[in-house]
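Have a look at this one.
Every protein chain except one is present and positioned as in the full complex.
Labels run A and B following the written order; every chain starts at residue 1.
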Amino acid sequence: MGYSRRKLIFKIVATIIMAIVSIIMLMPFAWMLSASFKPDNQIFNFPIEWIPREITFANYDRVWNSDIPFTTFFLNSIKITVISVLGEVFTSALAGYAFAKIKFRGSNIIFLTYLSTLVFPNQMMLIPRFVLFSQMGLYNTHWALILPGMFTAFGTFMLKQFFETIPEELSESAKIDGANHFVIFSRIVVPLSISAFSALIIFQFVGSWNEYEGPLVYLRSMELATIPLGLNYFKDENSTSYGAIMAASVCSLIPIFIVFLAFQKQFVAGIATSGMKE
Amino acid sequence: MKKFRKIAAVLMAALMVSAAATGCSSGQTSSGASSDGGSSTSDAGSSATGNESGEEYNVYFYAWTNPDNVVELVDAFNEQYEGQYNLVYQKLNDAATMTINTALASGEQIDVMTQASAIDVRTRADSGTYLGLKQYLDAEGMDYATLFSDSMEQAYNFDGDYYAVPYCTNINMVWYNKNMFDEAGVDYPADDWTWDDFRDIAKQMTSGEGANKIYGAMLDYGGPSEGGGGDQYWQLIAQQKLGAFSYYTPDFTATRFDAPEYKESLQFFYDLAMVDQSVVPISEYTTLKYNNDTNGMIGLYNNKYAMFVAPVYACLYLNESYGEVPEGTNIGMANLPRPVGATENSSITYTSTASIPANAPNPDASWALLKFICIEHPEYFAGPKAMHPGVQFEDEESTHAMNEIIFDGHPGLNADDAIAVMEQPRTLITKDNTHKEGQVKINDLIQADMALVFNGEMSVDEALADLKTKGDQYIQEDMAG
Partner (left out) sequence: MAGYAFISLNFIGYVAFKLIPLILALILSFADWNFISGVENIKFAGIDNYLALPKDPIFVDSLINTIIYAIVLVPVSIFIALVFAVILNDNVYGKGILRLAYYLPNVSSMVAVSIVWMVLFLPSYGPINQVLQSIGIENPPRWLNGSDTSLLSIIIVGVWQSIGYNIIIVLAGLQGISKSLYESAEIDGANAVQKFFYITIPSLSSTMFFLTMISIIRSFQVFTPVQVMTSGGPGNSSSVLVYYIYTTAFKHSDIGYASAMSWVLFVLVFIFAAARMIYERKNK
């Protein structure tokens, strides 16, 4: 009896401590949210007023009615993320299937090449890609962001690992019935791999949505900017108002928070599996 | 070595082929993409072919000013060259070296590029990025020195050719918030005030504590060049006393950061920032980006500080499109203070220039635009940006007319008063520095050291000693290489 009671107390204490720590973790967000509703002269009042004394929407008004087109940034981010993530799943699934289920000459060599390039930091690509894109006329277009995102060694590798867990017997029996690889792929393997696809989608979605270096280097026109880049523009031009910058930060974070909260189970599962598979 | 060249050549050829291939297909792909506003590549392609069939040639003009400031220019230019050229304005996000270099390397069609940094003109010209303009000036019978001034000619003559033409001269002045002066009962700056007067007034105008402290003045004495800053105004007094190319010795073989003028200059601004604490601290103005002149003017009319050192064009930021100017705003413009003991006024200036990239497809069209904005019609480009043109006016009448264009129509500014101050005599000293040996590295070093000085981590003497030693070393290295 005494033992489980001690355990209970321990659990309550641990919960309280972890809750306090989590509140500390979330404090920057809380401060940002609270400041975004304050007039500029009250933002730095001390002790910190977590609930604004007077609530103003002027900061949000400034975000949405400035020369800096936030709506456009959202649409750009959605476009780039959706196309590149779906594109990646499509091309990686095809290639992953080939590596996992088809024997063909050179497959080992090609796969090893894929694998070895995983060690190269992405930042190394920044300069050569810029040189390539400017030669190809892709500079300052969304393709400069979409295309590299569509063809990744990581996605191929992850899906290959998953496809290998699908029992060979399933495709063997289909083969006997006269099905070719395209049929096996689309009728058998794809339906069985939805969980792997969603893990990959979620994993890459966050990365693509928050990507900053690529847009910073490959885009010039403000109308093409994504949310992180647009937020930086906004910061530079409106930095005299902390409230407005905080409001812009809030706006930039809300979509990803909503997606995260809506799909949190898949998120956690996706990150955990992508981690294990890597 | 030979093998490397071969491989490089093959690879480059492959690049070209792939570029050509995507170039063709991008006609289709980017027509979809152009709905989202960017991708001028496909337009560029079509315009080049369009020209042959007798249509107008699109002249792509790159600058960083708001598009509404070039409306007049576009209309006037397109009218004059109707049927021949069509000006297309492309806005850069800012005037930073990085922004412009990236655009120049991007492969996009650029017919005229602008810049605010003189040393950048030099490095770009040296790397073969820009077209020599002497041929065009000669063909028109124009002389650089007569058009712009001897000192401009001296600065922009690189081995007998010119690679940039100034479209404006920016003269530093002091802007002040008259309402704040009235409230504090402090007299407005006198026409012949000195830096000591400036310091006294800044002290008197400083009040309050913490987040809501009001400062006597805001000036970008030592901020980084990112985000529209990098003025390094701690040098102002040294520049006033030493003249153009201030930190080089006259023979350009060493720096003169050990000169007493430099010590006086840095010590003065150090005292303002660190002793009196009467100017906005560096940590604050780099975070709030008051060193971006637009934000600087906004801070001034929102009573964050009483004085603001900035070029003449700062008055443009009183206009509605840059922010909401409160009712009753009353901004005045005063001379840049003179060094103690000086008998006449002087100010520090810099020019912004326009150039033609060496790979511009139609240099004649580029020259037409260059001539239009810089020489023939400064009122259409410099004018709407509230800038003095680079070309010199011969008579007082046209000078006055230009001043009216510059100062009229800004809410909260009395144009007549400002023009009266502007037309007082003063010596103009340019800080355009095109001397290449050591300069890029010295400028980076100045930024790094001044961040330490104005954060209280390095003393005035240490900083100047560091600048002297390393600066001399950079010059020696470049002269040897």
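Quick notes on this structure:
We adopt the following convention: a contact is a pair of C-beta atoms (placed from the backbone, for glycine too) under 8 Å apart; a residue touches a chain by one contact, two chains touch by 3 or more.
Everything numeric in this text was worked out from a predicted model, so none of it was measured.
Considering the intact complex, the chain excluded from display touches A, B. If you put the hidden chain back, the residue from A:M158, A:M222 or A:M246 that touches it is A:M246. Looking at B:E226, B:D258, B:E404 or B:D417, the residue that reaches the missing chain in the full complex is B:E226.
The residue from B:N58, B:T102 or B:N295 that touches the chain not shown here is B:T102.
Subunit B residues in contact with the hidden partner, per the touch definition given at the top, are 1, 4-5, 7-8, 11-12, 14-15, 18, 96-98, 101-102, 104-105, 123-124, 127-129, 210-211, 224, 226, 281-284, 287, 358-359, 440, 447-449, 451-452, 455, 457. Hidden from this view is one chain, which touches subunit A at 10-12, 14-15, 17-19, 21-23, 25-26, 28-29, 31-32, 35, 44, 46-48, 91-92, 94-95, 97-99, 102-104, 107, 110, 113-114, 117, 119-132, 135, 147-148, 150-153, 156, 180-182, 185, 206, 209-210, 212-213, 216-217, 227-229, 231-232, 235, 242, 245-246, 249, 252-253, 256-257, 260-261, 264, 267-268, 271-273, 275-276, 278.
One rule holds in what follows: only the chains that are shown with their structure count from here on.
Distance between chain centres (mean CA atoms), subunit A to subunit B: 39 Å.
The residues of subunit A lying in touch with subunit B in their complex are 41, 43-45, 67, 72, 75-76, 79, 130, 132-143, 217, 219-224, 233, 236-237, 239-240.
By the touch rule above, subunit B contacts subunit A in their complex via residues 15-16, 18-19, 22-23, 26, 29-30, 33, 36-41, 66, 91-94, 99, 102-103, 105-108, 210-212, 227-228, 287-290, 292, 294-295, 298-299, 302, 304, 321.
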